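What you see is the complex with one protein chain gone and the rest in place.
Which chain is which? They are A and B, in the order written, and residues in each are numbered from 1.
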Amino acid sequence: MKITRKDFLRLSGLSVLAAGAVRTFEAAKAAGQSAIRPLRGSGGAPRKQLAMAIDLRKCRQRPGCDLCMKACRDAHNVPVIADPRHEVKWIWNAPFAEVFPLEQSAYTERNYTGSPLPVLCNHCDEPACVRVCPTGATWKRSEDGIVMMDWHRCIGCKYCMVACPYEARSFNFVDPRPYIEHINSDFPTRSMGVVEKCNFCAERLAAGKQPACVEACPANAIAFGDSSDPNSPVCLALSASFSLRRKPELGTGPNVHSIV
Amino acid sequence: MRDRVWIYSGLAVFVAVLTCPFWYALARAHAASRPPQLVLPANQTQCVAPVSFMRASHMQMLLDWREDVVRRDDHRFVAYDGKIYQKSLTRTCLGCHSKQQFCDRCHAYTGVSGPYCWDCHNDPRHLAAGVTPEAQSMRAGGFDRTQSMLSHFPKLTTSSPTSRQPEQTAAGRTP
Partner (left out) sequence: MFEKALAGGRRYWLWVGFLLAVSFLGLFDWVREQQIGLGVTALTRDVPWGLYIGQFVFFVGLGASALVVVLPYYLHNWKAFAKITLLGEILGMVSVFMAMLFIFVSMGRPMRLINVLWYPHPNSLIFWDINVLSGYVLLNAIVTTTILWSERQGIAPPRWTRFLVMLSLPWAVSIHTVTAFILCGLVARPYWLTPLMAPRFLASAFTSGAALLALLALLMRRLGVFDVGEEAIQKLRTIATYCLLTHVFFDLNEIFTVFYSRIPEHVAHIDYLFAGLDGNDLYAPWMQLSALFALAALAIFLIPALRNRSSLLPWACAFAFFSMLIEKGLGLMVGGFVPTAFGVTAAYAPNLSEWTVVAGIWAFGALLITVLYKIALAVRAEAES
């Protein structure tokens, strides 16, 4: 058989495509095998899920307090960018009416104006951000339910920011380094063009420590632990008081509770 | 076949242009044929793997460490001699090596124009003052943004930018 130049070019193009397809198929198979299993409520032993309960009654005693946020910034090299369009936020204060729009009333307005209401990533049971990420740069860790991020892999498509109903994610619109006052050499900074968010201090948990915000709060307002263990601090705190979660009706299963 | 001369000389020019980066690199390597002066750690004699392996495959090992730590929460590295290390660029590698006198020198010599690890990972020695080099120069009155900007964009890194851009051009600063 005679192979013309054109045939040769076509053939080589096709084989490149085929090689790519095989690789994609194999990786898809691997991805399918490690698919996310339901965390809880599907029979068997409950899966571990880390959760947080923030006692707003204690926060209300300390108007203007932002110690937890400072601790987080220092631990994770979160830049302080003045321009609100490019801000990077892991844990931050927001007005009650914006955090819980449906619970808003004249009373909440009176009680909550000016007092801190910390919000952060909810490490959801069914995280919308994980569902949409095209690269697996964000995923839900099966051991403890933390919604993790891999900044090496993120392509900066921002789909996760679009999908998160809590605006818990920030994009690095500018190089963050010049905006970090004191750098913690133990934790990486981020590069321009990737998305970041709270990681429940996965790196501190690995070293046997509590999250930075939990440790920093002088009023012990933040309880943290495994929500499938009834004796964990978070379960004890929640069983003693009434609490709210942000937009539970969306079915995302947020794991940050606010004790009002 | 009158065109033969033109065709062949055109081809030659084409090949020359196509391969010029290699010639350029060769010429440069020849000019700087003195091998880099690497400063080895004073307090250690043995790396996490034999020298030959590290020389050839440290990049692959770092990538593996990265996947293990970030994606599998696995921080323990058992070395070939049974010693246990933490999988950490900052703590383990830079715990012994100096970035400037070891990593950078060899990368510069071999023309590996900066793996972008350092866009995010820190060199604790350099941070003695607790301040990023960027923040330092920003406070000193000007910040050479181009340097770090270009490292993000591999295609353009080959030229060494010297122009200083005023800090105001950073979009984050203008309201």
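Everything below uses one rule, namely that a contact is a pair of C-beta atoms (placed from the backbone, for glycine too) under 8 Å apart; a residue touches a chain by one contact, two chains touch by 3 or more.
In this text, all values refer to a predicted model and were calculated from it rather than measured experimentally.
*Asks:* Quick one: say which of A:V194, A:V214 or A:V234 touches the chain that got left out.
*Replies:* A:V194
*Asks:* Given the contact definition stated above, which residue among A:I91, A:C164 or A:C201 touches the chain not shown here?
*Replies:* A:C164
*Asks:* For the chain left out of this view, which of A:R60, A:R131 or A:R245 touches it?
*Replies:* If we include the chain that is not displayed, A:R131 is the one touching it.
*Asks:* Which residues does chain A use to touch the chain missing from this display?
*Replies:* Given the touch definition above, chain A has residues 20, 23-24, 27-28, 31-32, 84-87, 89, 94, 97-99, 101, 128, 131-137, 153-159, 161-167, 170-175, 192-195, 250-252 touching the missing chain.
By definition in this document, only the chains that are shown with their structure count from here on.
*Asks:* Sort out for me which residues of chain B touch chain A in the complex.
*Replies:* 66, 70-71, 73, 75, 90-91, 116, 119-124, 127, 130-132, 134-135, 138, 143, 145, 148-149, 152, 170-175
*Asks:* Which stretch or stretches of chain A touch chain B in the complex?
*Replies:* 81-83, 86, 139, 141, 143, 148, 150-152, 173-175, 177-183, 185-186, 188-193, 202, 206
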